[in-house]
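Structure record follows, encoded as structure tokens.
Only one protein chain is missing from this complex, and each of the others stays in its spot.
Going in written order, the chains are labelled A, B, C, D and E, and every chain counts its residues from 1.
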Amino acid sequence: MKPGPKSQREKHGRGARATILAFGAHPDDIEFGCGGVIAKETRAGRAAHFVICSRGEASSHGKPAQRVAEAKKSAGLLGATVEFIKLDGDAHLEVCVAYAIKLAGIIRRMRPGIVLAPSLVENQHPDHPRLGRLVRDACRLARYGGVKELRRWPAHAIEQLFYCAVTPEAEPPDITPVLIDVSAPDVLRAWTSAMEAHASQAAARNYVELQLTRARLRGLRAGCGHAIALFPNDLLVLDSLAHAGRGARQF
Amino acid sequence: MKPGPKSQREKHGRGARATILAFGAHPDDIEFGCGGVIAKETRAGRAAHFVICSRGEASSHGKPAQRVAEAKKSAGLLGATVEFIKLDGDAHLEVCVAYAIKLAGIIRRMRPGIVLAPSLVENQHPDHPRLGRLVRDACRLARYGGVKELRRWPAHAIEQLFYCAVTPEAEPPDITPVLIDVSAPDVLRAWTSAMEAHASQAAARNYVELQLTRARLRGLRAGCGHAIALFPNDLLVLDSLAHAGRGARQF
Amino acid sequence: MKPGPKSQREKHGRGARATILAFGAHPDDIEFGCGGVIAKETRAGRAAHFVICSRGEASSHGKPAQRVAEAKKSAGLLGATVEFIKLDGDAHLEVCVAYAIKLAGIIRRMRPGIVLAPSLVENQHPDHPRLGRLVRDACRLARYGGVKELRRWPAHAIEQLFYCAVTPEAEPPDITPVLIDVSAPDVLRAWTSAMEAHASQAAARNYVELQLTRARLRGLRAGCGHAIALFPNDLLVLDSLAHAGRGARQF
Amino acid sequence: MKPGPKSQREKHGRGARATILAFGAHPDDIEFGCGGVIAKETRAGRAAHFVICSRGEASSHGKPAQRVAEAKKSAGLLGATVEFIKLDGDAHLEVCVAYAIKLAGIIRRMRPGIVLAPSLVENQHPDHPRLGRLVRDACRLARYGGVKELRRWPAHAIEQLFYCAVTPEAEPPDITPVLIDVSAPDVLRAWTSAMEAHASQAAARNYVELQLTRARLRGLRAGCGHAIALFPNDLLVLDSLAHAGRGARQF
Amino acid sequence: MKPGPKSQREKHGRGARATILAFGAHPDDIEFGCGGVIAKETRAGRAAHFVICSRGEASSHGKPAQRVAEAKKSAGLLGATVEFIKLDGDAHLEVCVAYAIKLAGIIRRMRPGIVLAPSLVENQHPDHPRLGRLVRDACRLARYGGVKELRRWPAHAIEQLFYCAVTPEAEPPDITPVLIDVSAPDVLRAWTSAMEAHASQAAARNYVELQLTRARLRGLRAGCGHAIALFPNDLLVLDSLAHAGRGARQF
Partner (left out) sequence: MKPGPKSQREKHGRGARATILAFGAHPDDIEFGCGGVIAKETRAGRAAHFVICSRGEASSHGKPAQRVAEAKKSAGLLGATVEFIKLDGDAHLEVCVAYAIKLAGIIRRMRPGIVLAPSLVENQHPDHPRLGRLVRDACRLARYGGVKELRRWPAHAIEQLFYCAVTPEAEPPDITPVLIDVSAPDVLRAWTSAMEAHASQAAARNYVELQLTRARLRGLRAGCGHAIALFPNDLLVLDSLAHAGRGARQF
């Protein structure tokens, strides 16, 4: 058993203002998977940073340079900063400890409150669950004081890791999600624009419609316009029932 | 498909001040199952009301009059009001529509935000899951405008139904719970006193230790002193990630 | 263990031409839950018959007479015949053997191949899973030679029982569904009209949008326009992989 | 929460010699579901008693008098005593508290160590899971000191409740079973004879082959001739790993 | 998110005549796991091709040359062609992207409709779930236009991936299988001969009996002689309920 350092949250109080750190395997994954949540949080004054782990080199549509440009434009529309890192490349990602440690280094550098990663469901693009597993392990390694490769930065404990499902198949059947209301017109507009900014992909297939249909269906259930599901990796600890929101039971 | 009336919450804003309505099959179920949550919420200024559906007539220990007195004392310690209703009696509860409607009437009368009920897991005292099912259906029937027996009160949509597990076996394996931190000394003290107020039961078996051990184990996981798990019946809809609390990942 | 009579299918070959028998708890449940499937099958020459078990007396919107008229119009648009039966009434349905036997009598009288019923998931309108359980048991009792109340008709074994989910919450998490493509323009049009024929409900809430959004999301996954999920009660027995259709893996 | 009396086992040491009490909904259920286990235990000197809750009146084959005679013969071949009780009759069983109390009375009278009942899986003959639920609740009510209808007998806590699956569909997917080796020639022979003694049923369908095929398949997995799966209602508490048997991992 | 090319099925209509491509980790896995399905489909005029990924070098019985000869003979009896590929060797298979791409190349070359692979359940021979995962990812990579190593062949989208369970432990608990009736005498005979052709294995342990017992048990449930379960990776999309077969509900 490995101990972790004291939670930052315990030291600094509520983590509500801490940066959101989102990881994507491909240039468009974050936007398609949870762009509306990012738009909402940045509009509420929270910082968001994207780490993208390939340039979409294996895609049927769009060249890497174009994909990178689209991702930068899209992140901007969502109010997020973005960086690209090199792992094995699109459709070639492997799970190995060295990569988890590399991502843990980014976590220690950025010191986020909430981390977002693709879900672990295996029956989707293979890069997605592999990145999800790397991020999950990275969040843990970032806490361990004795990992040599990470000594450059102080240990860091995040507040929560949420998975998002880039496609419907990727929704984890064994985690009860929370729904985030993304119905505010400016939020929905920013999210839609961010998805459309991935023009090479949006032109090839109806990805934008897929995501808006998913969000509308959740919104109908939640009694709002559109909503996005996030799947917590760890049990939610609430200070009060007053923060438990309402239940999605419109029908 | 049955429509429901507009959520009260939509009309009146945040339901954080609405009454908490808790149902128990026996005089001590609410206290043992989630008394710490009640203590915390009433100390934060929220009203709580208990509806107890038997007087413990089939118990191995304690006579009905004593059980009722213990429950009243205990509710007082938790800052809650209490009422007793008559269904089939202890160890004899049946599920039938008439009872669900009766409970729906109480819901319409009390107009709670959050409702608490015993979990639906069947391998526990048979009265518990039966009451849980009655309450779940009652929450729904309270919304339907056309139920004749309920016309006396306007329809009411609750914010959320949470199940609590009176014993460890009763924890639903298919719902991810939320944890409520009940570590504040006055909260923990009030909860403990409320459990001990059920003296006929506490003398017969180590119920109080059982509940405090459960809460301590969850507290250790959550990085706080003690915590209680509540199991939401419907997906949580959050306005922002800032309300998502932190994850329970202390080890 | 109870034996059943020889399957009709074994006697008469392929059951593809046998009647589809659909049960609904309320006047609009069949249309909202699986109307597109009915439209498709009747257009392919198969007979469909609806059995509706209440007149929507407890609904917030629409009087019983209007609800019945809407259901008749709607069934007509789908090419189905319809009958109303009296059980306990809307929002009052109980599960009891006498009702299962009553439904088994209808099954023996109609001798369907495929039977459709609301799913057994409990967290929906309480009448839905109760009717689902009654139909499931009825399909079984219809097979048993010695049930006295049923001696009027010869025993009958159906081909398959499929559950449908009237709302998203009602989708059974433990059964892998099959998707039926309902994208053909005349099918989609008939289904939409049939839903809109329930004018008292469609005016009150966005039920039609809910169902079309669900079907569009499934269609996007399946690589077609719209699709409806049906949840088989028993394992599918296929004569050949050539009948296994294709997999839903569009993204 | 309801306390239970001190376990008999704690008072009298190992319950290995206590009676096995098996409940069946129909005259042949116990034999087809777990007859091999009964044969093995009675041959090892343990007493077994059967409680049969109908006379098979709704069966396609065999008259009640014949069914009763077959059951008596069969129980004798397994070394068990048998009694018939009257509930609602074959294919008509309802779940109600009065029946659970009636069965609890039998449990208090017989004071068994292990109780056997049909599994709770709903997609089988409806009488089976209903009886299973009644027995489960009865085992609990037998422990509660204050149930008036049961005051005639002292409270009794059983050692364990195991479910058996009369048909493959009835195997509970959420309980890890234990396998009991029934390969000894005299055990297998007694079981087979007991099943064949239900001549009215064995003649109508290949029930005997079904059960022997199931047991052979489990035996192949367990590395023995034939084995029967039992599904414990509560976690097994073992005094030592030396009693944990071996794992079924032959292939 | 990665787009895929247009389904071949959409271009060429029904894929019923497309080749079946089956992958096995060891020379006998395909025959023992789903040989009866292959026999049935080839007898109906469909082509089948086997890809075997080791020569059984780590087996307790049989030398590689003998194992290869047995596999060739067996494939012939089933009407299938066969090729051997070299990965890490028996009991040494690792999961890596390069292997998934290698298998994707075979899929692009063979352009199958249906693909068969060992299931992903981990508690079986470790090579089996690893090959299953490689094949699953390969089916996906074969669709992606931009994977450099695959540019030699046009992208290809299969119809469906089915998993088969070589042993009972390997049956995935979370996928509802479909059953394929393999009772026709010539089919059952061909399958049995194909299994017996693996003489080195059949002599060492009762593998043939294991598989025939499994198939007989499923056949009893399905109301036919013998049946084999296949576990679809993706939801089945059916054109009509007329193709949904019948349900397995014989008992």
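Convention: a contact is a pair of C-beta atoms (placed from the backbone, for glycine too) under 8 Å apart; a residue touches a chain by one contact, two chains touch by 3 or more.
Not measured: the values here are computed from a predicted model.
*Asks:* What chains on display are touched by the one that is not shown?
*Replies:* Listed by label, the shown chains it touches are A, B, D, E.
*Asks:* Consider the whole complex, including the chain that is not shown, and state which of E:E41, E:E70 or E:D90 touches that chain.
*Replies:* E:D90
*Asks:* Given the contact definition stated above, which residue among A:R136, A:H198, A:R218 or A:R249 touches the chain not shown here?
*Replies:* A:R136
*Asks:* Tell me which stretches of chain D touch the chain missing from the display.
*Replies:* Against the left-out chain, chain D lists 1, 4, 7, 9-10, 14-16, 20, 37, 40-41, 44, 46, 114, 157-162, 175-181, 221-224, 227, 229-230, 232-251.
*Asks:* By the contact criterion defined above, which parts of chain A meet the unshown chain? Give residue numbers in ascending order.
*Replies:* So the residues of chain A touching the missing chain come out as 1-5, 96-97, 100, 120, 133, 136-137, 140-141, 144-148, 155, 174, 233-234.
*Asks:* In the whole complex, what residues of chain B lie against the chain that is missing from view?
*Replies:* Chain B touches the chain not shown through residues 167-169, 173, 205-207, 209-210, 213-214, 216-217, 220-221, 249, 251.
As a convention for this text, only the chains that are shown with their structure count from here on.
*Asks:* Along the graph of touching chains, what's the shortest path length in steps from chain B to chain C?
*Replies:* Step count on the best path from chain B to chain C: 1.
*Asks:* Can we say the copies chain C and chain E touch using the same residue numbers, with more than half in common, or are the two sides different?
*Replies:* The interface is built from the same residue numbers on each side, given that over half of them are used by both copies.
*Asks:* Just send me the rotation angle from a CA overlay of chain A on chain C, rounded to the nearest 5 degrees.
*Replies:* 180
*Asks:* When the C-alpha atoms of chain C and chain D are each averaged to a single point, how far apart are the two points in Å?
*Replies:* Going by mean C-alpha positions, chain C sits 36 Å from chain D.
*Asks:* Multi-chain contacts only, two chains or more: what residues does chain E have there?
*Replies:* 1, 4, 221, 233-234, 249, 251
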